[in-house]
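Shown here: the complex without one of its protein chains, the others still in place.
Which chain is which? They are A, B and C, in the order written, and residues in each are numbered from 1.
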Amino acid sequence: MRLSSLLTSTARWGRAGFALGALALLAGCDYNFWRMDGHQSTITVAGPVARSQLEVFYVTCWVTLVIFILVGGVLAYATLKFRAKTEAEEKAIPPEQGHGNPLIELGLIGASVLALVIIAIPTLKGIWYTYDVPEDRKADTYEITATGYQWWFKFEYPSEQIAGSGALTTGNELVIPAGRPVRVNVRAIDVIHSFWVPKLAGKVDMIPNRGNFLWLQADEPGYFWGQCAEYCGDSHAVMRFRVIALSPKDFADWVAQQTSPARNVTPKPGETAKAQFASLRTFKQNESGITDKYDVAPLEAWKAKQFPEKGENAALIAQGKALFVSKTCASCHEVRGHGAAGISGPNLTHIGARSMLAAGLIENNAEQLQRWIHDPGAVKPGNKMAKGYLDNNIKLTPENEVALVAYLQSLK
Amino acid sequence: MSSHAGTIDHHHDPSTSTGIPNKKLLMWTFLASDCMFFGALISTHLIYRLHPMPDAPSPKNIFSIELTSFSTFILLMSSLMMALAVTAIQKGNLKSMRWSILTTIFFGSIFLGCQVYEFQEFVEIKKMTITNSMLGTTFFTLTGTHGTHVAIGVLWLILMYVRSFQPPEAGRNAAWFIRHAVHIAVIIGAILLAIFATLALVHTLHTGGSISAYFGGHFAMLAGLLACIAAGIFLARPNGPVNFGEANAIDVESMGLYWHFVDIVWIVIFTAVYLLEYL
Amino acid sequence: MSAPAHSAPAAHDHGHDESKFQIYVQIAMLLAVITGVEIVGIYLPFAKWIIVTCLVVLSVVKFMYVIFYFMHLRWDKPFCTIMFFIGLVLASGTTWALLELFMVKDSLPLPV
Partner (left out) sequence: MEAILKSDLHAKDAHAPAKSTLFWRPTAQTGLISWLTTVDHKKIGFLYGVFALFFFLVGGFEALLIRLQLMYPNGTVLTAQQYNTMFTMHGTTMIFLAVMPLSAAFFNFIMPLQIGARDVAFPRLNAFSLWTFVAGAIIINLGWFMHDGAPDGGWVGYAPLTSKTFAADHSIDMWVMGLQLLGVASIAASLNFIVTIINLRAPGMTMMRLPVFTWMTLITAFLIVLSFPFITIALVELMMDRLFGTNFFEVSNGGMPILWQHLFWVFGHPEVYILILPAMGIVSEILPTFSRKPLFGYPIVVFSGASIGFLGFSVWSHHMFTTGMGTMATAAFSLATMAIAVPTGVKIFNWIGTLWNGHISMRTPMMFALGFVWMFMIGGFSGVMHSAAPADAQQQDSYFVIAHFHYVLIGGSLFALLAGIHYWFPLMFGRKVSEFWGKLSFWVIFAGFNITFFPMHFLGLNGMPRRTFTYDANLGWNAANFIATIGALILGVGIFIYFAVMVYTFLKGEKVAKDVWDARTLEWSLPNPPPEYNYRVIPTVHARDAYWYNKQHKEEIAREEAEKAKAEAAHGGIHMPHQSIYPFVASLGLLIAAVGIAVIDHDPSPGFWGKKIGVSMIGGVVMLAGIYFWALEGNEGYHLHLDDEGHAPADKNAAKH
């Protein structure tokens, strides 16, 4: 084949390739990925730490973009301009030329260094700013300890001590006061995890035997997505959590509610447990545990969870409470005030008031909760609850499950 | 091809672009790489020493500086003998080289013996094992790796020593091959038996046992040792022309570089791991 | 493989080697003495940093003697020295950097 025809044909193929790519782009246009405002976006941020990190990113982005356009422009120009047009020209040897030009080299090196200085200055500022709470805000800082476990998070509030059982402890949902700096001490017991709430701050690793910390602040009340960002084994992908920022008043209310023991629902005399169970449907592997409505107004949804469900069946709840001990749940989970004091699983004292289950994986509603306690391993591969309790050959009957679900839902 | 006796310049090999013999360059490059190996190990040890657990054992109560100083001295002397061996073969003095190598082997074995003794004492008397404390873990791994280097060096020295008896046309000489293998086995046997016999003797003296009981109890071991030594002397008797001479100086020299390197690593370990603990 | 054939290889200085023997023995003695000084040194009642500095310096001296004399770097092509020092400098630099990194306050292990 002649060269020229070759070139045209390859160019044609190249164009075809790009057309195909554009098609693929179109195919996905229902979610416009250029608009980067997802729940874990690092671009639409909600706090000063993330904002300062974003600003550094923008600087690097603009500087390199300019360099790319300049260098790329010259490269493209050279490629097109000095392309051999004919076969004869291809064979010909261009006129003898210099082997380099020190002045140009030095100039370009100087320019590169300059570009790097432009990046370096905000970088250094950012490093110091994001490291710890600024001096003048220190007094106002709220302190929290977060511990990573395979594959869930424990949050402790050292400033909220509860007589007889130490600091207030919750799991998988971190509630913070909005508008105040929060300093999170991150810890790990088993393997390395990482604490990351993209909209509030970059990540800091939770490393065994190491005392890391970070600070963040939510400007406004809001509901934020968090994620373990260091590969930590089977279920790393679904080791998630949520951060809920509340106005000072809401936060105080929340603390007051949380520090009280688990809610007790006493059956009226003669009330019977209605075996009203939605028979468990089978779930597909990795089936999503969230409904479409879920993230329309997550903060409101979360707030709604703080109040008792309608139509509670007190007798059923009492049954569930008994099962919680007899089926060994209590050996791993704490339900403060209900005689359950296990520590190897998340604290469930107020589990009914959380919006998500199993470390941010599935929505906290009756169906998903039943799905979880029925077979945790099918929801979250390899997790320790499946190993701990299903391996003990504890089988829950559907009736058991419904009672436990009702009980857990009642723990507001 | 001729052997150019007397005209080999050991600092210049005209067949290479730089004049440095290939084997020497290989060895120096390898040693640069080995620096990084020991750099990683020593870093690990020092990092953990600087951040000990609160109940970590104190090396001061475990180390015995007298023994370590002695073995350090021994290793330095072995380095001297190694250097002499290289000079000897560069002058074509085969006999002198053999004696120097034997002495190097001897000193190297003493060093290894000391280390075996030290490890044994740490484990059995000081109760520091490789698993029960971080100090044990890093200490045994670091000095053990060094000891392995020494052991490899000793093995290499033995092979080189025996190689120096190789007759010409060895490729067709199966009898020689067997003699060669026996020779190596005999020397290794002698070293192992000597180390264990000595350790047993030290043990006897420590525990106040009687010398005659020692001889009685370890008769077979001592007899084996004597037999090995006798066999070693027998196999080393002059036996016709050999294919080993000035041209092999580069092999001996490369081996020497390795050996000296093991020595300088010990210089660093001696200071960083032992001496600094006493401050 | 062949470099420009150098005319007669530089005459081998056998005379030199006699003195080499002397040098080697002397250096070995010196090394032994330094080791002795080091061992005594750790018991001297000086400030810790003085002793540490002295120990480091003495070890470096020993180190250099071994590589430059026993390992003949002194007589070899400088390229061998460069080669080895690349590894040596990188290894020491990395070790130093690692020790520094672990000394930073943030890096201290948690108290038990």
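Please note the rule applied: a residue touches a chain if its C-beta (ideal position, glycine included) is under 8 Å from a C-beta of that chain, and two chains touch if they have at least 3 such contacts.
Keep in mind the model is a prediction, meaning the values are calculated, not measured.
Student: Which displayed chains does the hidden chain touch?
Tutor: A, B, C
Student: Of the listed residues B:67, B:134 or B:200, which contacts the missing chain in the full complex?
Tutor: B:134
Student: Which residues does chain C use to touch the chain missing from this display?
Tutor: Residues in contact with the chain left out: 1-5, 79, 86-87, 90, 93-94, 97-98, 100-102, 104-107, 109.
Student: Can you list, in ascending order, the chain B residues touching the missing chain?
Tutor: Chain B touches the chain not shown through residues 1-4, 13-18, 20, 22, 25-26, 29-30, 32-34, 36-37, 39-41, 44, 47-48, 51-53, 56, 130-131, 133-134, 137-138, 141, 159, 168-174, 177, 243, 245, 247-248, 250-251.
Student: Which chain A residues would touch the chain omitted from the figure, given the whole complex?
Tutor: Here the touching residues of chain A are 1, 3, 6-7, 9-10, 13-14, 17-18, 20-21, 24-25, 27-43, 50, 52-54, 56-57, 59-61, 64-65, 67-68, 71-72, 74-75, 78-79, 82-84, 89-95, 97, 99-101, 104-105, 108-109, 112-113, 116, 119-120, 122-124, 126-131, 150, 190-192, 194, 196, 198, 201-205, 207-210, 212-213, 225, 227-238, 284-288, 290, 294-295, 381-382.
The rule is short, and it goes like this: only the chains that are shown with their structure count from here on.
Student: How many angstrom lie between the centres of chain A and chain B, each centre taken as the mean Cα position?
Tutor: 56
Student: For chain A, write out the residues touching at least two other chains, lowest number first.
Tutor: Within chain A, no residue touches at least two other chains.
Student: Where does chain C touch two or more other chains at once, residue-wise?
Tutor: 108-109
Student: Taking the touch rule as given, give the residues of chain B at its contact with chain C in the complex, in rising order.
Tutor: The contact residues of chain B facing chain C are 6-12, 14-20, 24-25, 28-29, 31-36, 38-40, 42-43, 46-47, 50-51, 53-54, 65, 69, 72-73, 76-77, 79-80, 82-84, 87, 90-91, 253, 256-257, 260-261, 263-264, 267-268, 270-271, 275-276, 278-279.
Student: Quick check: in the complex, which residue numbers of chain C touch chain A?
Tutor: Those residues of chain C that touch chain A are 106-110.
Student: Taking the touch rule as given, give the residues of chain C at its contact with chain B in the complex, in rising order.
Tutor: 1-3, 5-6, 8-12, 14, 17, 20-21, 24-25, 27-28, 31-32, 35, 38-39, 41-43, 48, 51-52, 55-56, 58-59, 62-63, 66-67, 69-72, 75-77, 79-80, 83-88, 90-92, 94-95, 98-99, 102-103, 108-109, 111-112
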